[in-house]
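Showing just some of the chains, left in place.
Chain IDs A, B and C follow the sequence of writing; residue 1 opens each chain.
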Amino acid sequence: MIFENMDRIVFAGDSVTDMDSAQPVGEGLFDNLGIGYVRIVDNMLAAYYPELNIRVTNSGVSGNTSRDLLERFGRDVTSLNPDWVSICIGINDVWRQFDSPAMPDCQVLPQEYEQNLEKMILEVKGKVKGIFLLSPYYMEPNREDKMRRRMDEYVAICAGLAGKHGCMYVDFQKMYEDYCNIRHSAFIAWDRVHPNRVGATLMARAFLERCGFDYGHRASAS
Amino acid sequence: MIFENMDRIVFAGDSVTDMDSAQPVGEGLFDNLGIGYVRIVDNMLAAYYPELNIRVTNSGVSGNTSRDLLERFGRDVTSLNPDWVSICIGINDVWRQFDSPAMPDCQVLPQEYEQNLEKMILEVKGKVKGIFLLSPYYMEPNREDKMRRRMDEYVAICAGLAGKHGCMYVDFQKMYEDYCNIRHSAFIAWDRVHPNRVGATLMARAFLERCGFDYGHRASAS
Amino acid sequence: MIFENMDRIVFAGDSVTDMDSAQPVGEGLFDNLGIGYVRIVDNMLAAYYPELNIRVTNSGVSGNTSRDLLERFGRDVTSLNPDWVSICIGINDVWRQFDSPAMPDCQVLPQEYEQNLEKMILEVKGKVKGIFLLSPYYMEPNREDKMRRRMDEYVAICAGLAGKHGCMYVDFQKMYEDYCNIRHSAFIAWDRVHPNRVGATLMARAFLERCGFDYGHRASAS
């Protein structure tokens, strides 16, 4: 697995990352890490690799667009000196275009999204062991749906930047699409955005696969 | 308009009808009628037709399937001696098939749905001035979606029974489909089922149109 | 209808406008717009004119007199760059003269009321497409009642300024008077000031009529 003892991973994002975590940054005891995929990643690492102490930090804030996240990125991500940074942003950039069509100042259009995301990448690139880009998504299997179509543009931007900057890329849109071929999205998320714990488990699985996580791993006592 | 002074209308249904109304039956002062389409219908009748005292009763209970509603129909609808009865049921019959696929005893299949709905109709037919059937719906424009396909079966059953028994039929599925051609469902309902107040306004509009409601009506003082 | 796509309307006022809206300024998702006439206007616009994205902002604050509103008018109205401004103020200017007779510094007398209201008008006149003046009111049909007599002075001032400055005027006092000829004010408002949702529906109706709202309007998908 790619993580080493005493590595620190900071997960930046919106409500999907946040999931009731301490604000604006949560880690350590109790429910500070929230109840979403970040918590499950932390649980899995600690349960399967007890010999590795890996510090997981949740810098997700509900409702954030890429513009909001960029604004607090220095304080809530870079200044924490992470070894690894994970960014999952863009859902609200798109969503506001459909649930608040009369409020353009709440919306972040593709060009700005790309700029915001690239600025974040550049802020930590070279200072960390690796950057994860977790794609935004909309659990809508119908590719003709307007919000899905719009989201696909953002997913493409995210994938493009991952390639351009050598980030590890996790395609949540693809993962949910595959899953919804079998089970209806109603099983995972009422609003096709906020996953229940089954969804969070799927997201953690996708993330960990990208990290070389070995489910069969067992540690010996030191 | 079809309602006369001192008429009583009882609206039976699930959470879409209920919307925080008093349980199991709500009417009269304060928020007893809830905050959904039933309340808006009541507000519109009282505001535009002040010379007509029309009693509106909300017999919606969240989570009800047609099986649940049938069980309490005598107590919560028939025994109230309504002049008009409105039934809007079936969404949970379908939804449980997709969000709880492992729990078949929570699901109501089409054949039982038809029987349940027809029993309710027969229980009040002939005792009331008229019966409204408001179709169940899923605000999913993609007709290939599995839950939408399933819902279409129930909508068809509902429409069929309306025709068979001479009920006034309101096609909410069609109404939402038209609306979602223009605005995305995310604007109306997070989960494509529970409408916000814009959705409730649309439902009230559709209902009132079926009643010959005249927006230009003005009363003179008696 | 007079509103165009992407227009912004800001409703300034007191508790009658506020009605549990976000403070000091509410708009967008959830219940930020409160539950009074502003919300109903927003719901009606979105439900009947889905092809028009109109931004509705609630700048009502409970308990405000015209003096209080003037003080925050720059921050909560003008700086928002509205296309349309609606002002409904004056009820508390009068009410405090009757419920707090020993506290003259809480009361706003007619001369100051006129000055306050005119200052607000002048602050936005020429910058916006139109200004609505919604009259204060007291749902007291007895014109000999002292508070009703006093309110009539303020209503007259409001009407006078509307004429002087070419504002669109909505006479809530007249509207409620007509309604109370048929139903008792006890049906609409316990205190003859704060309307229940039937009253809010009446106020929204009166406002929308002034805007050329067409209840028969239907949009085609773009």
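Everything below uses one rule, namely that a residue touches a chain if its C-beta (ideal position, glycine included) is under 8 Å from a C-beta of that chain, and two chains touch if they have at least 3 such contacts.
Note that this is a predicted model, so its numbers are computed, not measured.
Count of copies in the whole complex in this file: 8, from one repeated sequence with 3 chains shown in place.
Just so we're on the same page, only the chains that are shown with their structure count from here on.
Innermost chain of the displayed assembly, by C-alpha centre distance to the whole-protein C-alpha centre, is B. Least-squares overlay of CA atoms from subunit A onto subunit C yields a rotation of 90° to the nearest 5.
We define each chain's centre as the mean of its Cα atoms; on that basis subunit A and subunit C are separated by 45 Å.
Per-chain CA centroids place subunit A at a distance of 40 Å from subunit B. The residues of subunit B that reach two or more other chains are 183, 187, listed in rising order. Within the complex formed with subunit C, the residues of subunit A that make contact are 99-104, 106. Those residues of subunit C lying in contact with subunit A across their complex are 6, 8, 27-29, 53-56. Here subunit C touches subunit B in the complex through residues 35, 39, 42-44, 46-48, 50-51, 178-179, 181-183, 187, 197-198, 200-202, 205, 215-216, 219-222, going by the rule given at the top.
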